[in-house]
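Every protein chain but one is kept in place in this view of the complex.
First chain written, first letter: the chains are A, B and C, and each begins at residue 1.
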């Protein structure tokens, strides 16, 4: 088996090598990752500039593009042999709730799924993680199950692992995304030349962290596993929309 | 009423001013848009660098960030008075099928919805559009209906308008996203210094363009209106996933 | 006569149009300028990425590159007909003393000279200039003299014009570059995510502002005109270096 590993923290991130090393014990692994931190890149794809690839001393491919670029490039031409699964991570910090939409880690997995492969995004819920090993073990566990039992092609898994020793993990929980309150306000400032600058503010506090959510699972010591849709159509609202449109006259 | 207008083609794009001008006839409009073309930026948010805003001669605010940055900045602090609706577009070219995930135009609308506002993304299905006026009229039509009748808060509208005179438009259709075949392979080349470069290849051909899809609607002269989800959870797969996880032992 | 005009403040800068408009009264003018502010770009040349050019509504060419890229592109292929002179400016703020080395305005002129053309960089010594007209008039004055009497091919002119009405300008002075004290320290800070950031600090105070310097001329109401070398060889030190090297044994 051949696994493609990518991330959004860049090819030097310790979470990436923790994941790649552990998966290497059970499969052939190729790493194609951004040349630097591209967090919050979402599904951004580089169409207007060419990409460059460099193979590093440790064998990883470093790309001057986004996580989506990395996976796209790898699967549509860079790799001689197609991978059969895509892993993205281990991200340095959680990817939960509605923030998932901005996540480069999740985007790399999404791109894998778009291009036809089962894909898993995996994050550790601490900004200074101590237990990458736990998350890496969870990755292997999921991989083994994925080999035995496929997942539906309309879904990727978004996995968030508490930063705990494996023995302290309570279990695995299928979750839905929680929700946050509206982001904190933008932070205005001045640069040293006295020109106005704005920094995007911190995310809002948790608004919906009910029992079924990723927020809840992780806070209670469980690994949160959220199935994410690739097709953004809101099927439940198609009828509502039909009614809504019916009244309109061109 | 106060409408925020943004886009991903940049503040100079003719589709942006076509939309802003038309909406100005019925509401107060503020434009906050990227300082240059940021197509395919998806929901990318700039967290590691400050943003700068410049008010241009025509009153538009130009931001050195992504479409998501523009809407985020506008709503969380730049504007004195909160807008009540977000429009994004008129994009120069279609945003249909699974490509929607990469779209900066759709991302700007998504960000509006995240921050609590009804949001509509609007694109014209030609790369050299002649009938921006048609799309602008559709925007006003939808705006008027939105004022009368709210849409569910878990949804944005993704509107694709054929590049035709308004009189030739057959009607409005609620659609689901179509699907494409896997993208064409990456295009390898050499730069003039003989270094290898890669360009992301073109999108794949239409694979699922069935009657309910956006592809089908537009090809048959209809305005396609797809309700898009903000919550990426694949609720339909939660049970499947539960079963799948049940067998796993930590 | 055909004049190429560029700058480093970007194609929208009022100093650029003030210069281009005034020169248009006496010659044919083509403007090729960066698509955004590229101050302090120095002679940076884009070798690893392609450049894109867009002709704007006012006829200016906007390039997604540095000032050096703009002049390089214009002269080595973009323009059907070679220009005979390059003007760069009017820069928003002075370019004097040793800071000149960082200047994109001066770099654009240097590139013109490298590619075989007489070149003049022109700046106005205020960050919120009121009298662009004065600097534009000086440009025409120098142009007229340049037509009559060539300048040596190893030299460009670096012109700094006080922000005063033309009638208050005392005259034109040939100057040497002044010198500054060492820059102020770098400014340490934290971004809103509590990560350390550094801003380059302000330039040092004037150290050598003697009578022959650009600093002195401008402070006393004169237009400062400094001849700048293109060849960076320090000919005066060749003998010293020879002695210095003589003692070395491989």
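The working rule: contacts are C-beta pairs under 8 Å (C-beta built on N, C-alpha and C of every residue); 3 or more make two chains touch, one makes a residue touch a chain.
Just so it is clear, the model here is predicted, and its values are computed rather than measured.
> Write out, one label after another, the shown chains that touch the chain missing from the document.
Displayed chains contacted by the hidden chain, ordered by label: A, B, C.
> Who touches the missing chain here, B:27, B:79 or B:187?
Considering all chains, including the one not shown, the answer is B:187.
> With the full complex in mind, choose from C:42, C:62 or C:105 the residue touching the hidden chain.
The one listed residue touching the chain not shown is C:42.
> Hey, which chain A residues sit against the chain that's not shown?
Per the touch rule, chain A residues meeting the hidden chain are 12, 35-36, 47-48, 50, 56, 64, 191, 193, 195.
> Determine and list the chain B residues touching the chain excluded from the picture.
Residues 48-50, 52, 187, 191-193, 199-202 of chain B touch the chain that is not shown.
> In the complete complex, which positions of chain C touch the hidden chain?
Residues 37, 39-48, 50-53, 66, 68-69, 72-73, 76-78, 98, 100-102, 107, 110, 114-116, 141-142, 145, 149, 151-152, 154-155, 157, 166, 169, 171-174, 176-177, 179, 182-189, 191, 195-201, 225-235, 237-238, 240-242, 244-245, 247-248, 250 of chain C touch the chain that is not shown.
Note that only the chains that are shown with their structure count from here on.
> Using just the Cα atoms, superpose chain A onto chain B and tell me the rotation angle to the nearest 5°.
Best-fit rotation on C-alpha atoms: 180 degrees.
> For which pair of chains is the number of C-beta contacts greatest?
Counting C-beta pairs in contact per chain pair, the top pair is A-B.
> Could you state the distance in Å from the CA-based centre of chain A to that of chain C?
Chain centroid spacing, chain A to chain C, equals 46 Å.
> Where the CA atoms of chain B average out and where those of chain C average out, how many Å apart are those spots?
One centre to the other, that is 41 Å.
> What parts of chain A, by residue number, touch at least two of the other chains?
If we look for residues of chain A contacting two or more partner chains, we find 48, 50, 52, 187, 191, 199-201.
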